[in-house]
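Complex shown without one protein chain; remaining protein chains in place.
After this line comes chain A, so read on.
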């Protein structure tokens, strides 16, 4: 396929970060055919990360959320179909049917349907005041209730829950985080990082209830007023934020018979089991060559990377080199940057001192760095990315010695194994 063809049509289903980015990436790669971007929400593609941070705290206005100015799409010849959902795929006829009955033929289809917050399978989950956080509409509802003195119960001690706890404290609300596991961020972070955040939030007035199962949400007159725990205790509250993970919106793909495995299965070109259909972003299960596994990465950098993969494949460019996944989280004055997947390490080494508010946890496997969690430690993050990509053993004595600059650690890792 050539990139200059003007009669090939691309339809993108989902106008989140992934969908918006791939549309623009196609144009940057010289794709000249018609592009239609179908989005369920009323807004052009926007950034979700600030919804739990700067935007929620009122430090960033709504206009700063948009990925690109609203008039960008018309100018770039990208048709925006907002407030519409795709209801069916006709793979044989290569067409998508939308909720308003219209049918869009495609040569390449890109699914960018995202994920949705998991709901709590307990009585009372549908009460007023039980909130989730994914979209602008969700964030509007949360922002509307957050006020000084409000008692917010946050179910789930993951990144969303902790970021909202930080923003809630900033706005003067009380925050209690209820977590099923015995530590925060249990599935995604090392124990040292969990402990750092527990201390940091506790010092700022956040309360934690760990190892606690939720039996029910209780209410009066339809409004939530408590979280009933399995040990019999009830946490009184005025509102509940549920942050217990997300599930992929892969129903459309499943109904069309595309290979799915808790997410649409794609290759390194972001191609699904149908060569004319690509899938990108939170909804996909993708290969991670550096880790020799497949994974569902819910992150902006992954959405952008897979957008690049799909746009490259559609325009006949070589696939981008395998990337090091990365993530970030801002809480209070602490900027956390994570590179790689903090999984399957056989050793975790701490560089710096958590008490100083500036440290990094390096995850090693067979002597090579596979992930780094860096708190207010940008050198460690950037160097960590390089070390992960190189897959070479690192001098652990140097790595934990803050007297040795990270540049030197990277250089000697490269030299030893050159």
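Note that a contact is a pair of C-beta atoms (placed from the backbone, for glycine too) under 8 Å apart; a residue touches a chain by one contact, two chains touch by 3 or more; residues count from 1.
Just so we're on the same page, contacts and distances are computed from a predicted model.
One subunit of the complex is not drawn; among "Cytochrome c oxidase subunit 3", "ABC transporter permease", "Catechol 2,3-dioxygenase" or "Ferredoxin", its UniProt record names it "Ferredoxin". Touching the chain that is not shown, out of A:190, A:386 or A:399: A:386 (per the contact rule at the top). Here one chain is not drawn; of A:34, A:50 or A:342, the residue touching it is A:50.
Looking at A:330, A:395 or A:408, the residue that reaches the missing chain in the full complex is A:330. Which of A:8, A:27, A:94 or A:134 touches the hidden chain is settled by the complete complex: it is A:27. For chain A, the residues in touch with the chain missing from this view are 24, 27-28, 47, 49-50, 64, 67-69, 72, 76, 300-301, 304, 326, 328, 330, 335, 337, 376, 378-379, 381-383, 385-386, 406-407.
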